[in-house]
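Everything on this sheet refers to the single structure shown next.
In this view, the complex is presented without one of its protein chains, the others remaining in place.
Here the chain labels run A and B in written order, and each chain numbers its own residues starting at 1.
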Amino acid sequence: MRGRRKPLPPWGTIISLALFGLCAVLPLSWMFLESFFPDGSFGLDAWRNILATETERLQLLHSLILGLCATLFAVLLGSGLAWATFRTDLPGRRLLGPAGLLCLLYPPIVTAMAFADLSSAKGLPVVALLLAVSHAPFCIALTARGLRSVDGRYYEAALLARGRLRAELLLLRAVLPDILAGALLVFVFVLSNHGVPEFFSVKQKTWFVYSEAIFLRWSAPGKPGSLRSAEAVASSVPLLLLTGLVLYFCLKARRRGALVTVTSEFRPLPSRSLGIWKGPLFVFALVLPALGLALPTLRMCLWAAGSTANFGVSLEKALDSFRRVLVELSPDLGKTLGLASLAGLLVCALGLPLAWASVRRKRPWIEALGLLPMAVPGILLGIAFVRAWNAPHSPLRALYETPVLCVAGYGTRFLPLGILALANALRRFPASFDEAGVLAGAGFLRRFARIHLPLLLPSLVSVWILAYILGLRELDLAVILPPANDMVARRLANIVHFGNEDVGGALAVLLCFGAGLPLLLRILLTGRAGEAAS
Amino acid sequence: MSLSTEGLLFRHPGFRLGPLDFTQRSGRLVVIGPSGSGKTTFLRLCAGLERPEEGRILFDGRELSGPSTFVPPARRNIGFVFQGLALWPHMRVREQIRFAARCSIETAEAWLDRVGLHGFGKRLPGELSGGEAQRVALARALAARPRLLLLDEPLRSVDPHRRADLQALIRDLCRELDIPMLAVTHDPEEALGLGDEICVLEDGRIRVQDGAAEICRNPRSAFAASFLLGASLLPLESRDGKVHSPFGSWPAPNGSGRVFLALLPGDLEPAGEGPIATVRDRREGLRGPVLEVELSGVRLLVPARDEERPATVALRLRGTPRLVTGGDGG
Partner (left out) sequence: MRTIHAVLGALLLLASCGKEAGLVAYIATDQHTSERIVRLFEQRTGIKVRARYDTEANKTVGLVTALVEEADNPRADVFWNNEIVHTIRLMGQHVFRVHDWPTAADIPDRYKCPGGHYVGFAARARILIVNTEKLKDPGERPSSMWDLCDPRFKGKAAMARPLTGTTLTHVAALYATLGEEKARAFLDGMKKNEVYFAKSNGAVMRIVAGKDGPAFGFTDTDDFNVARRKGFPVLAVYPDQDGIGTFVIPNTVALVKGGPHPENARKFADFLVSREVEEILAASPSAQIPLHPDAKAPDQVRPFSSFKAAEWDPVKTAETMDRILPELRKRFGR
């Protein structure tokens, strides 16, 4: 028998779990624990008031209704677009799919502002539609992934046996877990968004959502700060439960979706001819890229050109706005892109070992636990970070005002997406790939570098891109975490609020460009649009 | 160099393998059994990819798994050809061999030549046919010069007319390199073509283990006779230490359970006298006309003597009877 090193303990998993515990589990649990001791001694005052007022109950209901409506729209637009571009001979499908994915680039509030300039429509349908547009890329990516992994022979067998309608229904059933996973992600993101509903609240009668209620707890009058913050923590529990429940189902759906492995003989789905439906479907496929990409880009360019002033629009003004942003804000832009990139790397670096432990070492609880940072509102996670990293005896104190906190915060926030996506990618590869390497006598590092990394690289790149883009959009953490304060998303909101739409427009377009560059490169290099969140 | 197990036991909910006590006696052992009988699990236990609950696995007298020892798979120096082949989809063929054997490109190419894949080095697994992929997996498993080669359904994805070639290749390579081989399969033809020694596994237990020729001559177990040889089983009556059949009475064989007479095509022939069987059908077989007859509730094929179509026929047993024991005869 050839002599080899002793097998390594799962250091990757241990370190990742420790970091994850340190970044998310410990601070959040500590914060919830503290809410039972608002003034140093045990008391349930903060918890008694959860959903105490009718307004709050109404807000929770509003959140639910809005979440459901937005999810429905997102599935219709996103999964519909994925189906049309992936399964049919739709003209321009190679462009329309990626264009739909690019809707993720603009923060929802920018899309909302661009829409508000165009139309005075308000209320639930508009809010739901705009949030759907902003988050539909999840549905596109996941549905495309589902469609790509269905073996065409199943479809053909059903086609021969029961006809086209039955075959399509069978296909729908096969892709349903993926569609559902996309829908649930949309739901979770919509639930935590408060900016767009607030921006579009109807005249006098407002359409406020529950995340607003949590905010209000912080600024609730007439109460000491510790009780207010304890109440805010407690009041987030209904949202936390709701999101947790949804994410749990999301997890279930994704597990069911991962049935096809790369080794099976595989035949892609046949393409369908649309016939007379080509025209109408083309128009339908345009809706998402038009609303989520073209409209904001156009409006933001017009803002840059001075459309919000009374002097008319000019190219010089536009160039001047872009020049100002590049001259004055390029350090911030650079820092933002850099921090978001690092946060993306952290998501990959932590997500991979955790996903590995969950799938390969059969520890599914890790995947469930990993969802925690997405189940709590961003501002709550931020506060948990502040408390943990700034506590008087915390060993992390030294890092509190360094970019490490920002990278850790953003990385933790989007880690669930990384774990989900990578666990799913791992499930697509049979365990025998690794076992063959083990029996060849290769150590873990060699197997990882030569077998797993190349196989997982597309998924890792996708995860990195996703975390990077979402990092650029994130606002809640940007305000709470000190070093994240340089992130441009917060500055953008500020600039627009203080009436500098010209600079804001130029900044939004440049931010979108910076966010979209890796995604665009990825699409160009692989030629496949739907992989971005697979 | 041989593999052996002592009281090997492995359990999963709804599945049990063992306890197995077995010793590999020849260089080429094939374990055969139906799906779910525990073949692949047995192979994975030998490779160290699963840990047994109880018992020991020994190779060449050295303990691989035991109550207090477990040699990790990477240190067992075992070549394994997986059922799905597990060729890494992103790696070129010669890189697969180089990865496993840590050898030069030239050596990898030489291995490809050896398995009849000259010039295939730069291909990806997706660009290979089933047989070619099988040869690559074989080369990858052997290139590291393992001390034991394990094969899981090695001919499964190979076209029938190429099977003989690949069987010969596996046998020749193992002989040349002096590497003992343990294969599992559910295909009797594959088992008899590949192995010098056959081990029949049923419901996680070894029913019979013997030389291939011996097992054809005397399968001993009803399950082995029916599964491996495709024999028809005529139930016999046991009385006074003897078994009684329409063809005669013989001393009862050792073993538990009912006794059957295992009948292969050609074991019976029409005769002037003997037990009378009802003729069900008459048709053309490969070697001339055959009759499908029923005797003691068992349907059998016997050569037809002439053009007539009798309603009954008298039968005679040729050669020594194959008496087997077992449950209900599988």
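As a convention for this text, contacts are C-beta pairs under 8 Å (C-beta built on N, C-alpha and C of every residue); 3 or more make two chains touch, one makes a residue touch a chain.
All of these numbers come straight from a predicted model, not from anything done at the bench.
Engineer: Could you run through the displayed chains and say which ones the absent chain touches?
Structural biologist: Even though it is not drawn, that chain still touches A.
Engineer: Return the single residue from A:330, A:402 or A:526 that touches the missing chain.
Structural biologist: Among A:330, A:402 or A:526, only A:402 touches the chain that is not shown.
Engineer: Taking the entire complex into account, which one of A:148, A:413, A:450 or A:491 touches the absent chain?
Structural biologist: Checking the options A:148, A:413, A:450 or A:491, the one contacting the hidden chain is A:491.
Engineer: Which residue among A:383, A:423 or A:510 touches the omitted chain?
Structural biologist: Among A:383, A:423 or A:510, only A:383 touches the chain that is not shown.
Engineer: Check each of A:342, A:381, A:421 or A:472 against the chain that is not shown and name the one that touches it.
Structural biologist: Checking each option in A:342, A:381, A:421 or A:472, the one touching the absent chain turns out to be A:342.
Engineer: Can you list, in ascending order, the subunit A residues touching the missing chain?
Structural biologist: Where subunit A meets the chain not shown: residues 11-12, 15-16, 55, 109, 195, 198-199, 201, 203-206, 208, 212, 215-216, 218-219, 221-222, 224-225, 229, 308-311, 342, 345-346, 348-350, 352-353, 379, 383, 386-387, 390-392, 397-404, 407-408, 444-445, 448-449, 475-476, 478-480, 482-483, 485, 490-491, 493-495, 497-500, 503.
Assume only the chains that are shown with their structure count from here on.
Engineer: Touching residues of subunit A toward subunit B in the complex: what are they?
Structural biologist: 1-4, 7, 262-263, 430, 432-433, 435-443, 450-451, 454-455
Engineer: Going by the contact rule set out above, which residues of subunit B touch subunit A in the complex?
Structural biologist: 47, 49, 62, 71-80, 82-86, 88-91, 99-101, 140, 144, 147
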